[in-house]
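Let me begin by handing over the structure; questions about it come next.
Only one protein chain is missing from this complex, and each of the others stays in its spot.
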Amino acid sequence: MVETGHFALVLAFALSLVQTLVPLIGARTGNQRLMAVGGPVTVTGFALTALSFAALAGAYASSDFSVASVWENSHSLQPLIYKITGTWGNHEGSMLLWVLILTFFGALVAVFGSNLPATLRANVLAVQGAIGATFFLFILATSNPFIRLNPAPIEGRDLNPVLQDLGLAIHPPLLYLGYVGFSICFSFSVAALIEGRIDASWARWVRPWTLVAWMFLTGGIAMGSYWAYYELGWGGFWFWDPVENASFMPWLAGTALLHSAIVMEKRSALKIWTLLLAILTFSLSLLGTFLVRSGVLTSVHAFATDPTRGIFILCILTLFIGGSLALFALRASRLTAGGLFHPISREGALVLNNLFLTTATATVLVGTLYPLAVEALSAGKISVGAPFFNLTFGPLMVPLLILVPFGPLLAWKRGDLYAVAQRLMAAFAAALVAMLVTGLFVNGASVFAALGVGLACWLVCGALTDLAVKSGFGNVSPAIMLRRFAGLPRSVFGTALAHLGLGLTTLGIVGTLCFGTEKILSMHAGESVELSGHTLRFEGLYPAQGPNYSEDRGRFSLIGADGGIAAEITSAKRFFPVRQTTTTESGIETIGFSQLYLSLGDQGTDGSVVVRLWWKPLVTLIWGGGLVMMAGAAMSLFDRRLRVGAPSRRRKQPAAMPSAGVP
Amino acid sequence: MTRKQKRLSVIIGGLAFLGAATGLIFYALGQKASYFYMPADLTTASVQPGQRIRLGGLVEKGTVVRGEGATVAFSVTDTHKSVKVIYTGILPDLFREEQGVITEGSFGADGVFVADSVLAKHDERYMPKEVADGLKAKGVWQESTN
Partner (left out) sequence: MLFWVIAAILTLGASLAVLLPLTGGGKGASSSSDHDLEVYRDQLAELDRDASRGLIQPAEAEEARAEIARRILRLGNTSQADAAGTRQPSRAARLVATSAVLVVPLLSWGLYSQVGSPDLPSQPLAERLAKNPADSSVDELVARAEAHLAANPSDGRGWDVLAPIYLRLQRFSDAVTAYRNAIRLDGDTAAREAGLGEAIANAAGGIVSADAQSAFEQALRLDPANPKASFYLAMALAQEGRLAEATAAWQKMLGLLPQDSPWRGAVQQALADAANRSAASGEPATGPDAAAVDAASSMAPQDRQAMIDTMVAGLDEKLRQNPRDTEGWMRLIRSYVVLGKADAARDALHRGIAVFGADSEEAKKFTALAASLGLTATE
């Protein structure tokens, strides 16, 4: 079975070459048959890659140590779930997952793209095939997961204990779905440049793909942040670590793309900019892959450092980023510019959004690459951390967040800022009240804290105002308003939800950073400690045995108002003998939206234990807001207008559809 | 305003925005980036008390002293010179004697390095990159074949 997977991988590589060249030649010569090859080859390539991945996952699940990567990253005593997730918990397997997702998205275009113009479809599949071919080659040449060992060792070397966690099972696949999802936008852009024209259906295709990729990337980042929060035991949710930045940059650029694609779809404006943004977004995804996989950055994610891999990925990076930008420079002048608009309009607001987001992306990019550049010039070693980003990224985000509620309320082409401001009065008043209440009645609230809470409230209320205004609040009777509300296009709900989620995340960040409290102390069994009104009693350390680790569990009781035990919290130090590694399992108790977080430190000689406790108000909203944003993207995806009709299968009576818009 | 003027003002506004952002980035890089030193580098470089730096090296054997509560003192060495470090907090799981470590913080007036964060190597297989490079440059440490 293992070798079948290996063979399927090689075969998929051969097919990806055919997928690159044949449809491209077909599109250039106008040959229908050559162009038609793209679809079936893409789907078959996906099936073969899936077979290959299944074979590898099977080898992991059955602890087949004759496969080198299984031997290096698995252990027979691991629980089955971590054996399977271990498939992508290492360099080779994760790259295979990367191409699996790439071919999957390519296959989706092949299957659902029958209503695309034939040459556009052929070119898109060809570019997608080219990306696939280089990554297949990369895997086969430098990171083959199917290298065998003969004779096979009897026991593996275990997965890095930090990665033995359910968060890991979900985080990389989501992140890759995001990264690779942008490859479709990239392929559409390059295809348009090759053709020298942008079809009207272009934006209608790019927008849903951007939405899909953005939705998964949002989920992946939120999941990764939550994983780091509870697994690393430092209580932080974002470290401005280069690897985190590597996923955050495509997210920022993707968010900009999401907004400019709206302008392009609605008004045929900003075409060239949108195209460039699509190229840049996927380039940043590739850059992220390079930074993480090449070992340039040392981190939990850099599974192994191998210079040949780094150089190979650097070549891929240069080929695609350089190639696409060169093509852009050559062809962009051929593309026709679109509609005009007044600076104060929906388009203008979206341009402003793009300006802020791309500048923010640039600051993150500089902060991430600057230390590498300095080191390459051997001018010493520096680290750029949170202080830098707080100083640059923060000032860029605050005005953007203030402007967010205006955007959706402005009209296309020419907007009336004064009318919009009037409509937002209620939201502004609510934000002001929230600010005053926080500043005056919450102990220890700084000016910044009050402003932060006000900003979050402004975002949330602004999103709600958008929905209220669009359903005719105040102008029509409640019954009509309700009917209108139900009949609003789903993309309107999507926008409102995404902005609402942004507000919630802001609230979570402000709450945690400004109102969080923390204590570090050394405790004996039976001692109690009080933190922000919560009393915790340390019950003692108890040894326990896991499948492939032993642990010391510190048991804590949360004392309720009546003096009884309200909850039990456990934090543990786990020791994994195979890797001789210790990890800390944090203990978390969720109270409302807030959390009590504690982690164990070293044991003292007198039986005491160092304990670090945090009270993190509203912290769950950080990720909860991310989930709401994802829900918004999903809502927009199901908007009926994003489904494009083909000439051959035109709907009979588009206007006669019931207003609910059920598919 | 004519359309041309309007367009011009939009472009100028955009450029001013980008200029401000660029200025901010360079200012922040100058102010907020912290340099990495090994103990032996400190004799040649002039690091003011209070200036934020990263100090890396090996945890010297036998110097880890646990004080009151969660305060820990230890020495960071590159085998040529060592620097005393004080840290209050939970040490990372991989913190061990004679293992690589990076601390971030600043020197107090008494010459003791007060760290507010301590990072140990992430994985059993390798050291923090800066420390490994630094030790290699000083010929102290060789990459194991493992």
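In order of appearance the chains are A and B, and numbering begins at 1 in each one.
Definition applied: a contact is a pair of C-beta atoms (placed from the backbone, for glycine too) under 8 Å apart; a residue touches a chain by one contact, two chains touch by 3 or more.
From a predicted model like this one, the values you see are computed outputs, not experimental measurements.
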### Task
Using the contact definition given at the top, list the shown chains touched by the missing chain.
A
### For chain A, residues in touch with the removed chain
1-4, 6-8, 10-11, 13-15, 17-18, 21-22, 25-26, 29-34, 36-37, 39-41, 43-44, 48, 51, 58-59, 62-66, 76, 115-120, 140, 144, 146, 148, 150-155, 197, 199-201, 204, 267-268, 339, 411-413, 470, 472, 484, 487-489, 492, 641, 644-648, 650, 654-655, 659
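The rule is short, and it goes like this: only the chains that are shown with their structure count from here on.
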### Summary
The answer for chain A against chain B in the complex is residues 160, 162, 233, 298-300, 304-305, 343, 355, 359, 362-363, 366-367, 370-371, 380-385, 387-388, 391-392, 395-396, 520-522, 573, 579-584, 599-602, 604, 610, 612
### chain B - residues contacting chain A, complex
6, 10, 14, 17-18, 21, 24-25, 27-29, 31-36, 52, 54, 66, 68-70, 88-91, 93-94, 104, 122-126, 128-130, 133-134
